[in-house]
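Removed: one protein chain of the complex. Kept in place: all other protein chains.
Each chain gets a letter, A and B, in the order it is written, and its residues are counted from 1.
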Amino acid sequence: MTTEQEEPLIVEGRWDIPYRHTAGKAASRFLRELKENKRIVGVRCPKCRRVLVPPRSFCERCFVATEEWVPVQDRGTLDTFTVVFEQFLGMPPPPYCVGMIRLEGADTSLMHYVSEVDMSDLEKAKQNVRVGMKLQAVWKDEREGRISDILYFKPV
Amino acid sequence: MVRRVAVVGVGQTYHEGAKNTQSYYDVVFEAATRALEDAALEKGDIDTVIASGWDVADGRTLSDMYLVPAGAGYLKDSAKAAEDGVLAFAYAYMRVLSGAFDTVMVVAHGHTEHPSELVSNVVFDPFFFRPFGASTITTLALQVCAYAHKYGVTSEQAAGVVVKNRRNALDNPYAHLRSGVSVQDVVRSPPVAWPLRALDCPPRSVGAVALVLTTEERVKRIRPEGVAWVRGIGWAVDGYELGAADLSRLSSLAAAAERAYSMAGVKKPVEEMDVAEVHDITSYHELMAYEALGWAQPGGGARLLEEGVTSRGGKLPANPSGGALSTNLHAGSGLLRVAEAVLQVTGRAGEHQVDGARTALAHGTSAAAGPAAVGNCVVILGRD
Partner (left out) sequence: MPKRVAIVGVGLTRCSSWRRDVSYPELVYEAVSAALQDAEIGPEAVDAVVYGSMDPFDGLNAPERWCVDACASAGALNKPLLKISTGGTTGGSAALGGYYHVASGMFDVVLVVCSQRVGETLDAQRVLNTAVDPVYERGFGVGAITVGAIQAASHMHRYGTTEEDLARVAVQNHDNSANNPYAHLRFKFTVEDALASRVLSWPLHLSDCCPSSDGACAVIFASEQKAPKLARQPAWVRAAGQITDNYFMGDRPWAEDWDSLAILARRIYRLAKIDNPRREIDVAELYQAFSIQQILEYEALGFCEKGEGAKLIREGVTAMGGELPVCPSGGVLCTNPIGASGLIRVAEAALQVMGKADLRQVPNVKTALAHAWGATIGFHTLMVLDREAP
């Protein structure tokens, strides 16, 4: 049997696997505060005294439990960012800006979208989004206890 | 007396954009076969096999069921490091060093069967990072933005890395992308996750690489000349919380390098290394790597490049193979750096050979799973 002329086959695969994810102690409280009190909270490490946002059950540097809850402002500074122009399979449609935002009162920064900014092309994006810019959270009216209860951060 | 371990065989496939006639483990089989041939060994000489890669990327839970037999591992003691092959190399090294095994096969591969950003997006927790499309490229971009902003590194400066590496690949017949690019080509390429443009990012290549390591006693019998001795090795991981990190520096790479240098007795890397293969996971990351490796002060990477120190004819040529920017195996770019370093110190790098190379540094990032170049490994190899 000759195989020289045969086209090699490609077999498609797709994983369609549902999950349910446990937020745990720290994240549950954070998300509940977003929903019920429209406020952002962090935890303070008893050892290094950093205020950690998003909060976590233990300080990763000191390896001790973090139980002191501290509210932080819903405004802050943009530490770093990227503007995505490429459509990746399964990822949000471009253009969008994702950044790390240091909220006032926090010692770590939070990932979120930066919006209400003209980033329709690269040149505009470069002009309008800059490290160090001051940002303010824009909240959803109907909140669910998800990070998306903050729609995005906008420049002030 | 610490047992000495050498790389006695190297095998790699020609790396391409697609290999439609081979399954991904067939490609591994090809590389492993070449490594055995290179070492003049047979499959029965292999005591243990360490495979690498990520199941989710391979679309096969327990991908090692396919990879290990392709690496001559049938009925042998094997394992899979769910990492880039460079960390499988570290594990293989420890296995031989322990004395429990004499000869190890390490395999790594890359393919394009998966959507890379979606696969890396599910590394992130579903609460704080995943909803924003956090992925390998976007978090690398955040890191690059922080670095570039802090030190005023321009896209033209970073583009210099791409120009250098893509030019080097012209002399590497195994490389995937073998066409030169100019600075203008890079800075005009479409933005992907700005500040990263398309040409600042590695391609997606299909191929495999395999190495065989063995002990000093066996080397005398297999291949008395032309082996690369492992003189130092170190690896380290970074934290997950991007918001708590100084993204402008590769701290895990600095820690890994310190361990490797210490083990190898290297005090002045730029003087003592003859050639290096560093993991240019983006153009900017090569500059960041220079700094983390202690070749330049923080922010001084671009200057080192501009002074020609890391060019082919420079004091410490970096990525004569073309680097990951020319050939990028998603689970094997790191191991490929080690393979290329081996070829250099054994005088077998053909047209991209750096003359007189006796000591080489290889750096790999276990990147395809994880934020911002979080896991790094450094290996120092020598002719003696």
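Keep this in mind: a contact is a pair of C-beta atoms (placed from the backbone, for glycine too) under 8 Å apart; a residue touches a chain by one contact, two chains touch by 3 or more.
As the structure is a prediction and not an experimental result, all values here were calculated from the model.
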Selected from B:P126, B:G180 or B:P203 as touching the chain missing from the view: B:P126
Touching residues (missing chain, whole complex) on chain A: 11, 13, 15-27, 56-58, 60-63
Touching residues (missing chain, whole complex) on chain B: 2, 23, 49, 54-57, 59-62, 64-66, 68-69, 73-83, 87, 90-91, 93-95, 97-100, 119-120, 122-126, 234-241, 251-252, 254-256, 259, 369-371, 374-375
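Methods note: only the chains that are shown with their structure count from here on.
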Chain A-chain B separation of Cα centroids, rounded to whole Å: 29
Sites on chain B touched by chain A in the complex: 20-21, 59, 115-118, 121, 125-129, 131-135, 137-138, 141-146, 149, 190-196, 239-244, 247
Of chain A, residues touching chain B in the complex: 8, 10, 13, 15, 21, 23, 27, 31, 50, 52-54, 56, 60, 79-86, 88-92, 96, 98-100, 102, 107-113, 122, 125-126, 131, 146-148
